[in-house]
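Reading through the structure tokens given below for one structure.
One protein chain omitted, others in place.
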Amino acid sequence: MPQPDHISKLGVPDPAALDEDLQAIWRKCVEKLGFVPNVYSAYSLKPQRLRHFVAMYNEIMLSGSGLSKLEREMVAVVVSSANRCYYCLVAHGAAVRMLSGDPELGEMMALNYRVAKLDARQRTILDFASKMTETPWLVEDADRDALRAVGLSENDIFDLGETVAFFNLSNRMASATDMMPNREYHRAARG
Amino acid sequence: MPQPDHISKLGVPDPAALDEDLQAIWRKCVEKLGFVPNVYSAYSLKPQRLRHFVAMYNEIMLSGSGLSKLEREMVAVVVSSANRCYYCLVAHGAAVRMLSGDPELGEMMALNYRVAKLDARQRTILDFASKMTETPWLVEDADRDALRAVGLSENDIFDLGETVAFFNLSNRMASATDMMPNREYHRAARG
Amino acid sequence: MPQPDHISKLGVPDPAALDEDLQAIWRKCVEKLGFVPNVYSAYSLKPQRLRHFVAMYNEIMLSGSGLSKLEREMVAVVVSSANRCYYCLVAHGAAVRMLSGDPELGEMMALNYRVAKLDARQRTILDFASKMTETPWLVEDADRDALRAVGLSENDIFDLGETVAFFNLSNRMASATDMMPNREYHRAARG
Amino acid sequence: MPQPDHISKLGVPDPAALDEDLQAIWRKCVEKLGFVPNVYSAYSLKPQRLRHFVAMYNEIMLSGSGLSKLEREMVAVVVSSANRCYYCLVAHGAAVRMLSGDPELGEMMALNYRVAKLDARQRTILDFASKMTETPWLVEDADRDALRAVGLSENDIFDLGETVAFFNLSNRMASATDMMPNREYHRAARG
Amino acid sequence: MPQPDHISKLGVPDPAALDEDLQAIWRKCVEKLGFVPNVYSAYSLKPQRLRHFVAMYNEIMLSGSGLSKLEREMVAVVVSSANRCYYCLVAHGAAVRMLSGDPELGEMMALNYRVAKLDARQRTILDFASKMTETPWLVEDADRDALRAVGLSENDIFDLGETVAFFNLSNRMASATDMMPNREYHRAARG
Partner (left out) sequence: MPQPDHISKLGVPDPAALDEDLQAIWRKCVEKLGFVPNVYSAYSLKPQRLRHFVAMYNEIMLSGSGLSKLEREMVAVVVSSANRCYYCLVAHGAAVRMLSGDPELGEMMALNYRVAKLDARQRTILDFASKMTETPWLVEDADRDALRAVGLSENDIFDLGETVAFFNLSNRMASATDMMPNREYHRAARG
């Protein structure tokens, strides 16, 4: 049962043929992570779209925010769990393990976040992420008020909303292309 | 029963205080459409995020693609219908009416696309959009093959997937902020 | 993409061959509305059934009740939205626009009533309509008590219940026959 | 655990105070069935509405049709099972037992019609009833064609559609009022 | 419409060929009930598995517990109703009728337990059974606390949990084999 070695069912262009700015990203990834995340390779089928995706991703996940990087990764995994997105669960599950130093926490986020021992702020954030993902039409003032009650500012709610929204996008790109994650994620930070 | 005059429940900054590049976008919108779309105003709470959103939006909806602009707008409305997103249904429903010259088609996309008289290509595209939105974990090779059978190339499937993915993002930003559409959309292209 | 010109996929008899009492209804409709609603034409396949349908409809929607005509039309649209019934959303969406003088309110009822600025009475009525439509087996005393708390009498609750019930019937007749609404509704009361 | 002795949570008027035409119906029921069905008592809160309900009911369930009375009762029970309507399952489950002389068939319709040994015509009819009840927005030409393929005429499809539609109405009146069935139904035709 | 006379779609071995310990169970059933429950016959395809099933069943349903036998049978029926399991609804519906002496109560459990007149303890137990069956991933401390508040001990909660769990097993064995109940259950305790 050797697992799939495709990256995307829509095909992946030769990285050597990519524009120089993208090749620079590729080199930086290899340097920093040891590999190029498959989402970049899959997206490189349309280089301009990759540029926008990377720019948006970096802003949402890495720029300053009232939400910690770990909180953003937990949100990523909870959204991806609702959408049962294999790629994002593997890649961002690894990120939760790494940032938290708690391998079980990563598993809990991926499998059923309700079993984790979370404080009120974390739980409220993840309940919001879950509701926004599964029944966005039911989100109302009371949901935003619950976030304010655990200390989120209006900007924090914006950031949370956009993080949830972004993974609803990327989960679907993974399903459209049957995107497979790099194997390195599986072993990372198992503790 | 005067309807809500808020744009976003997270507040909207004074446009006069925005950076010059954004003010230029505002001016261009007013010139071209007669108004600034509320999604820009709502997103201007975080200017850098607005820039990425606009760049990605323009690329997906306006750049060259094997999918026509009307097809992309039909996809936008079908996704937004599954998510019951008021903002996007109003704004992109108007776009379908305008681009098709068929006011009923816009209503059908918003209310139940299955009642429209569509050709096989359109129907297959919209069925894919619906499935990717509601049960992305069930998308498989057979779904991509159905698209190929009605003439979509690998690049077209990528573009379709990203259009669906993008509106799953924007629908959720609208729900996170309770975003209200500009009133001008309601009357546009009613025929 | 010329939209369907059928009225019902089960066929429509020649109106000139209908019994005189039905022809009188046809004439009255043309006089009052400018056209015969397609639901009458579709139902005329079985004239006696049309008579019962019209009698029940008129009693529920037009007779005296503690629920205003606008409230009843709002209920009609919210039920039809849950059932994604194209015919009823188009025809009764127009009625909400006309009776309220608020074109946006009609759209909100059709697309997601939770985004509308409603008072407690209206919201409670529509939440009841939504629950009765989607999960009637979960309706309990607490739901009726919530209606009483916003001022509905036992008779008003009966009327509300029957309005919800009736549109659950008519939505399904529309789906059984693929009933198409008259085009006049689309433009009506767009403001 | 004595079970509820209410008929409707909205109250039931004194039958002696009803108009003479309704009292005549009451007498006829007692003569024919031994009791007045509780749905009549519950509906008598609004006498004019009762008249329309009875007229429509009699036409749909008792008038001539290409669907047999047993088929119509089977449809009634399958719709009521999808909606988990206690009143209609008890009353029309009894009718299936009586008309078929097969007590198990009544139970199967109420609990899960897919376990019954049905011929292709019956199964197709009940699948249509189930789909029209649970996801009316997905009904399409193929569903009507399947009915035609097992011998239903256009008029038969109309009758089937209206039977399904009617029980979607009456199931919801039962849930709106918490209507309780007459105890006589429980023992009837147990074989 | 003669109903199915199969017991299991996977076949049933000749009882005369069963091991002596199983034949003893067969004889005891006939003596006590007048027949061998079809679940035993269906399970006898794999005798060792039958032994484990019977041992577990007897312990859960018949041994001492803070939950009465009637309560355990009500739970069995409510679980089977959520799973629409024909076999278990017929067999355990009969048990509720027998143990309660209330034929309507059995019907209510099978069709929609929310319409029954239950005390707080019973209602809380059945709500827990329903939630554990339909959305086990949402069960949390608050659900266990609600059981404690109506008097259940930790051991009682264990017993309740295992009863719910067991019928989620047996419902699925019935669906895997299309298991048909003995006809005797239908008439039992109709009152």
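All chains are identified by letter, namely A, B, C, D and E, in their written order; residue positions are counted from 1 within each chain.
Following the convention adopted for this analysis, a contact is a pair of C-beta atoms (placed from the backbone, for glycine too) under 8 Å apart; a residue touches a chain by one contact, two chains touch by 3 or more.
Everything numeric here is computed off the predicted structure, so don't read it as measured data.
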item	value
Chain not shown, its touching partners among those shown	A, B, D, E
Contact partner of the left-out chain, one of E:Ser41, E:Asn83 or E:Ser130	E:Asn83
Option touching the unshown chain, where E:Ile7, E:Val36, E:Ile157 or E:Met180 are the choices	E:Ile157
Residue of B:Ala17, B:Ala120 or B:Leu138 touching the missing chain in the full complex	B:Leu138
Hidden partner chain, residues of chain D it touches	112, 114
Residues from chain B at the interface with the omitted partner, ascending	137-138, 140
For chain E, residues in touch with the removed chain	9-11, 45-46, 48-49, 52-53, 55-56, 59-60, 63, 83-85, 132-133, 136-137, 139-141, 144, 154-155, 157-162, 164-166, 168-173, 175-178
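The rule is short, and it goes like this: only the chains that are shown with their structure count from here on.
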item	value
Rotation in the CA alignment of chain B with chain D, degrees, nearest 5	120
Separation of chain A from chain D, taking each centre as the mean of its C-alpha atoms, in whole Å	51
Distance from chain E to chain A - Cα centre to Cα centre, in angstrom	44
Multi-chain contact sites of chain A, meaning residues that touch two or more partners	137, 140
Chain contact topology (line, ring, star, complete or other)	other
